[in-house]
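Heads up, one of the protein chains got dropped from this complex, but the rest are sitting where they should.
So, subunit A:
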Amino acid sequence: MNYEESKAVITYTGEGWNANAKSLLEAVGADSFEWRRPLGRGPKHVRVEAALFAAAEAPSNRPMIHTFWSACTDVDTWRSSEKDRVERWIRSIAAGVEWLVVLAAPKVADKARTELKQSERCISSRDPALLRRVRQMLLTAISNEEQRLGQEVRRERERRNEQGWSFGEYLALQEQLAALLGTLKGAEDEALVQYDELDALFTQFVRNASLIEPPPWLNSFSAPLKEWRGLGIDSNARFAIVNSDASLLQLRVYLFTRQLNLLLKMNQPQQSQKRISSQIAERCLPLLQICSNELRILEVDFPEGAASCWAVQVSLQVLHVCRKYPDQVHSLPAATLCDYACQKLFQLGELLGLMPGGQGPSSAQIDAALWLGAGLGPEPPFGGEQLKEALGSPAAFQKLYLELAELALGTFKHLGRSRSARQLGHQLANFHQLRGDPHLAAAYLSDALTAVEGWPTLEIHILSQLAECLTGEKLAMARARLAASLTLELEVRKQHWHQLLQILKTLDDDGCVMPLEEVFDLVSVTPISGHRQQAYVNINSRLPEAVLVNPSLSVQTSLPQVSRKESNPRGRRLRGNFSACLSSEPIKIQPGLNEFILNAQGDLHTGHLSQLSLIMNDKMDFVSAEARLGIIEVKKGETTISVESGQLLARMPQKFQLRFTAGTDGIEEGTEVTIKAPRGLSLGDGGRQIVIELPKTEQGQDTVVTLEAIATPPSAKSTDIEYGLTLTSSLWDQAYPVSVHFTVPVAASVKLHTAMKTKFLQVVVSSTCRQRLMLSDPTLELSLGTCTPLPISSKPLTLDPDRPLSYIWQLEIEGPIRAKFNVNLTKDEVNGAYNCEFELAECATMIFVNSKVAAASGAEVCRANAMCHLHLTVEASEAIGYSLMYELLADQSMWAVCGRTAGVLNLDQPSHNLVLEVMPLTSGFLPHPQVRLSKYIPANAGSTHPKLEPFGPGQVYNKSKSLQVHVLPAIQSS
């Protein structure tokens, strides 16, 4: 069915029909107008074209309107005869069909409208609304037909699982609907929907066929393929489809051709060109893939290569169509399709012996090619003759293949699909290699190699292919990489390794430079600075066998340009400046971890370790990237000294060591060193200077000298004292300072105790050095008076760090004196002495104080909240020439002082008795209120205010110190 056959029909009758009327009606399709549709579908702007037929010749079964053209121009004739004729004509028209009476004169038209009571259907031929009226009626007719067909299609579709339903018949029905919609210019998408529905329905049926028992009509599509024509409308094919006698490819091609035609029709407005032409290519690839799948599901039999042949043919045709839109040849769908066609063509080429480099096709292959070519049908309607040609000759085939591949490759690159492009390039490389062009192949493969960086499996695969295309140093590098690829089998790696060794023999003397990390992992470089510069290098070899290399490590004295980026990390690596370097004899590097030491050759300056180079067989140089691997320093070393000692104690002979570490020049036998000690430190036999002789010492070796010294710090105030020793010798240009620390071992403090008039002195000795010491023979020397040690054991006592020791003497002294305390110290059988001096102020007892608290007013006991008396007695041991001030200092939470709290006593008599009033605030054993006595110096000419002066320690003896008073609870008043 074509669209001409499904155009709407306008029939004409009557004498008024003439050429004018004909040309008038032919203009119906010239203008579009709005088509409002039922069922909530949006309005569309469409143009309607119609075919004109005389009433008698009109085809049936088409959307149709009838027109009657009257030639009558005056009202009388109308009334007498014409009206009857028109009425008769109207009655002859079937119900539901649109009709229109066209009258020659407007006044007759007016008359007809009133008399026939059909104001809408009578119109003057001169009325400008005529065309609009005709269009509207045509559209109504088409709408009615569309609804009728639509219902029928839906009904049939519901029946699709019933027995006897046939896809062919259903297709014929839905095509009618599609054809009807196709007559409306601007509603092609609606027609396309019909074909898409058919497509989807069929796809679903085939899909289900793999799961459930397929309906009988589907069996015809499983028939073996006899031909595999490309796109094009073939009336035989349609007939076969409707009669369930078509092959799968016939149906697919038919549906796709229809869709393609509709898409091309829709392609009229310029702005949508892009969308539609890319839609064509986009629809094509799924079609090809679905077909390939469906052939499998339906188990269709076909000669080998036929499906590929068909797929290439269809692709070529679609690409040919796309080519009409120049910018669209380079769309992604077109490129993808092109790529797909390439794959299929490649398969065909291999099948038919058309690939380059072979013997050419065998006779069986030529037969097969002829057979496949014949299956493509007579002449393809959309172009694409190239395939037939290509099947016939290897040259044409190769030309077609390259054309397609390069088109796809270019488009992929242009669109940023780098991986797709490179994968295609990879295939092209295979092709070029077959063609005997390894250079081009290598170029494509190298490109493909960069795309798969990080994918070891793919890298190795491409690299092994690349190795086949390379020669010389590039081949050597490729072999080295392959030999170092841990993903490969060991045997394969060994093969590559042996090939590498062979290649190296053929290389010229320049050899090649290769990035080190392709083969070795540089684990660490540890510079060892000093007089002899060395570096430990730790590398991991991935080679399958041991290799003898000449190692060297360059030293950059100027700052290397580390920031310089290598534009191509896989590319050639440059060997930097190795004029200053660390190196060694050739070493054997085993597979796996290796450590070796590189030594400086000749004089070096301080610099950065920069590049490691391993030269193998004098030809292949593995060079690491330039980097700062570490700093190597040159030191002109002097002999150094360190002090080694434990804690050194002052005031005792102590030993410590001086460790001489020989510098770069070593130490000569008998080198004299003079050691000077500062004041307070005596060396050896007691002098402050000694001379020692050193033995011969090699560079870096040590000599230890032990010294004995006694430190006598001037005062005991600080416990830690630093002494600076000064060493002078020919070893150094200047004096060499060394410091030694001493700790004072003990500290002593004194306390004075008084009992009435008797005085005692306690010396407390504590350890300050956290070490256990033995103390013996304590003595106390007084400047005046005598002292008697209280009898304690004369044996040496042990002084522990946390337990001070005390010595006590009874003193018989007058006035202020100075005392000197001496004690011998012993530590680990080394003896020393400790002494310290202190001064004692006037301390003879002058005043005795006695206080007593007693209940007041005859009560027997003290009670809380009851007044008590404090009896205070002050006695002077001898007459003193000044007054005394007393103050009562009572704890306010326990005592309330009720009367006087202070007063002045004039000690002109030896004893004073005072009674003061105090009140205990709580019950219990309360400490006595304190009484403080001070010297009272009344105001006189010297000062306007009286002055108080405290007594020295021991001058006032409080007899009742620390006495307590028993206070009973207050009596509860009843």
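Just so we're on the same page, a residue touches a chain if its C-beta (ideal position, glycine included) is under 8 Å from a C-beta of that chain, and two chains touch if they have at least 3 such contacts; residues count from 1.
Going forward, contacts and distances are computed from a predicted model.
S.K.: The chain dropped from view, which UniProt name applies: "Dynein regulatory complex subunit 3", "Trafficking protein particle complex subunit 2-like protein", "BHLH domain-containing protein" or "Methyltransferase type 11 domain-containing protein"?
M.R.: For the chain not displayed, UniProt's protein name is "Trafficking protein particle complex subunit 2-like protein".
S.K.: With the full complex in mind, choose from A:R417, A:H496 or A:R542 the residue touching the hidden chain.
M.R.: In the complete complex, the chain left out is touched by residue A:R417.
S.K.: Considering the complete complex, identify which of A:T457, A:Q657, A:S776 or A:S794 is in touch with the unshown chain.
M.R.: Candidates A:T457, A:Q657, A:S776 or A:S794; residue touching the omitted chain: A:T457.
S.K.: Using the document's definition of touch, tell me which of A:N219, A:Q289, A:T706 or A:S776 contacts the absent chain.
M.R.: A:Q289
S.K.: What does the interface between subunit A and the hidden chain look like in terms of residue numbers?
M.R.: Against the left-out chain, subunit A lists 207, 210-211, 286, 289, 292-293, 296-297, 416-420, 423, 451-455, 457-458, 461.
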